[in-house]
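One structure, pasted below without further comment.
With one protein chain removed, the remaining protein chains of the complex are shown where they sit.
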Amino acid sequence: MINFLANPERFTRVTAPLRPWLVGLGLALMAWGLYLCFASPEDYQQGDTVRIMYIHVPFAYLSMALYAAIGIASFFGLIFRHALADAAAKAIAPVGAVFTVIALLTGSLWGKPMWGTWWEWDGRMTSVLVLLLFYIGYIAIHNAIEDEQRAARSAAILALVGLINLPIIKFSVEWWNTLHQGASVFRADGPTIAPAMLWPLFVMIAATHILTAWLILVRIDSEILARKYRALRARLSYN
Amino acid sequence: MPHILMVTDLSLRKGYNLLIHKLNFTLSSGEAIGLTGENGVGKTTLMRTLAGFQTPDSGAICATENDVQIESEIWWSEHVHFLGHQDALSPARTVSQELEFQAAYLGGDLGKVAPLNLKPLLDLETRYLSAGQKRRLSCARLLMAPRLLWLLDEPMAPLDSAHRALVAELMQNHLEEGGMIIAAVHDALPFATTGLRLERPAREVAGV
Partner (left out) sequence: MSHPSLLSASLALLKRDLSMTLTRGGGPLLAVGFFITLMAMIPLSLGPDSSLLSRIAPGVTWLCLALSTLLSLERLFERDYDDAVFDVLRLGPLPLELVALLKCLSQWLGTGLILSLLTPLIMIILGAEPSLALISLVAALLGSLSFALIGGIGASLALGARKGGVLMALLVLPFYVPPVIFGAGLMQAAQISASPLQALSFLAAYALFALALAPIAMGAALRSALN
């Protein structure tokens, strides 16, 4: 088998030249997107508060996409023992957790003027809350288990078990909701979006996703370096 | 019953760090290997890999009987004993409870453990045993369920000289009956063994 550091090093070599392009493109799109957000018309019912959507929706997407990414990386780390996959999953988790918090907070801020409540125990919001708990558990495992590789394995198993369980949890919360009739204030699929609002939203989604990709590449790279540093230190301590 | 254990190009890691690089050795019925090396060089990791507790990074561990390969599942569940430096005893259970469980679980005959002279200890909880007594009790499973390969990690360490002689004699009997032994040791065993010294892999190979 090829030396295990060779792969991560090749990964760094290939992705390092990409990073300036990603960050440049991301920032440019972000600037354009923010301009469009404020240039776009107000909603006839929600007024200015509709602009929260341009932040909320991209981060809600990202919180789910990043958990899926952790799941995929965990699968490869667990089955093929790919050291880079472990590093990637570990690097993604805190980003995903923070984005989930942002999605929940902006959702709550948006919900208050729109539906008159900060929080509603409906299937979607409760599932996102559970998603946050998964992120926290995932990060906690990495912190609590000292052996890196063991931590990566345990965390990967948790991520996969979580991925299998999320649909079940979502279903059970929705079922619970139908049991408690009258509790639901709004339709789960939300309002339909006017085309004038679609453009800024689309640009914001593209910008946040590209910047997130850049952030994660940087974090994977620093994780690889940190691991190499620890391996060197362990070796020096023998002599 | 000529059994052969063949280890080819075995590489092991502890965590992400390479410990053993391309190790090769062969062991036949009636032979013993004395494993030596500095602390932290990977003796225990190698023993645990040979016991099937951990998958090697690369390389193969292959056992044959009359040149027919033994399936690895069968090999590890029927032909290998492992005695780590921890004794694998539950402190709250009595010696006889532990012996009976091991006999039922591993499939063994308690009549064979007589040489270890455990009778006076039978009703004691294992937490009251001395380190040497515990080691004797863990040696019981080597005798009650006869298996081909004994993997012994520092087997003599906690024993007094009388019991070292006893365990050495048991090991010799095992070899005479066609068994194999791989023992990690600091002091040489009092019978003929093949030496195997583990070295740290070179820096370039370890990739750091």
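As written, the chain order gives the labels A and B, with residue 1 at the start of each chain.
The criterion applied here is as follows: a contact is a pair of C-beta atoms (placed from the backbone, for glycine too) under 8 Å apart; a residue touches a chain by one contact, two chains touch by 3 or more.
Being a predicted model, the structure only gives us computed values, none of them experimental.
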From B:L18, B:L89 or B:C139, residue that would touch the chain that is not displayed: B:L89
Given B:L18, B:V80 or B:L129, the one touching the chain that is not displayed: B:V80
Residue among A:L109, A:L158 or A:L215 touching the omitted chain: A:L158
Contact set of chain B toward the excluded chain (per top definition): 48, 51-54, 76-78, 80-82, 84, 86-93, 97, 101-102, 104-109, 141, 145-147
Contact footprint on chain A, counting only the chain that is left out: 78, 130, 133-134, 136-137, 140-141, 144-147, 149-150, 153-154, 157-158, 160-162, 164-165, 168-169, 171-173, 175-176, 179
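As a convention for this text, only the chains that are shown with their structure count from here on.
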Whole-Å gap between the CA centroids of chain A and chain B: 47
Chain B contact footprint on chain A (complex, rising order): 1, 3-6, 83, 147-150, 227-228, 231-232, 234-235, 238
Interface residues, chain B side, partner chain A - complex: 11, 13, 15-18, 40, 57-58, 200, 203, 205-208
